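I am attaching a structure below and will ask some questions about it afterwards.
The complex is shown incomplete by one protein chain, all other protein chains being positioned as in the whole.
And now, chain A:
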Amino acid sequence: MSDKAILFDTSRCSACRGCQVACKCWNDLPSTLEKNGNPPTGSYQSPMDLNGDTRILISFNEEAGGSKGVKWAFGRRSCQHCTDAACATICPAGAITKHEATGLVTVDDSKCIGCQYCSTACPFDVPRYQEGLRTTVNKCTGCVDRIEQGLEPACVTTCQPDALVFGDRDEMIALAHERADFLKARGYEDAVVYGEDEMGGLHVIQVLKYGVAAHGQVENPQANPVVGLTQIMKPVTGAVTGLTVAGLAAMFVLGIGYKRDKLAYNPETEDTISVDTGQVVKHGDGQDEETVMEHITENLPGKKGGN
């Protein structure tokens, strides 16, 4: 199976939010039953943002301008399924992984340990956590369970205006360019294809009718540099700690058989005396007068004066 992608064409989206409902239905994710449980957003957008029970969200953005006097810029807030998925890289439990057959970034929440490192790593601020004592990650899985059964992702299946299309990534990119060119020809100069190269290539390809920012997407997304640094720290810590243990072991082995004279101090004469031999090993409390090299070599086996 070749890499797959979801194509989201904003010019076709009617913001019905059927995709949100389909996602919740397929993945058995509840919505609040409380009256006005979702805070008002000032538009038809609901809820305000992704949350532990909401994996996909249609964002509403209205801007002045355009041929109709207003730009209705709907956006898709959900996992973008990066090729260079920083969340999967940083996940210490293997709960977030790349689905080899499709390239989608999927989740096994039974493996999630709730560290929330993926939230730190994601340049799109996508991973969310279900509330409770044991929080587990919740994000779009790309519906790989459906894809493996020959179905399309739930959101795509339900999309009535065909704003969402699923297929081979190459085909989706070609289709996206075709649509962007069409929109440009119709006077939408800011129309652009998003996701072809971002983060190594996304598996959600978008046709953004009014440009990247208008649809709430991230210009030039970059993974948090910390992701790379933390990955470097693991082998570095292992290597340095291993070297330390090896060094200490060598010191221990070389120290086998070590013995020294018992010492006593006579304050009256200011002499430090070897209890074993009765000899004075130091008089007074002055600073040492030997060189470093003398210290190292004076007692070496075969050297005169060693003790």
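Worth a mention:
The rule is short, and it goes like this: contacts are C-beta pairs under 8 Å (C-beta built on N, C-alpha and C of every residue); 3 or more make two chains touch, one makes a residue touch a chain; residues count from 1.
Heads up, the rule we're going with is that contacts and distances are computed from a predicted model.
Looking at the choices "Methylenetetrahydrofolate reductase", "Cytochrome b subunit of formate dehydrogenase", "4Fe-4S binding protein" or "Phosphonate-transporting ATPase", the name in the UniProt record of the chain not drawn here is "Cytochrome b subunit of formate dehydrogenase".
From the options A:6, A:85, A:105 or A:121, the residue with contact to the chain not on display is A:121. Chain A residues in contact with the hidden partner, per the touch definition given at the top, are 91-95, 110-117, 119-122, 125, 134, 224-227, 229-230, 233-234, 236-237, 240-241, 244-245, 247-248, 250-252, 254-258, 260-275, 277-283, 285, 287-288, 292, 295-296, 298-301, 305-307.
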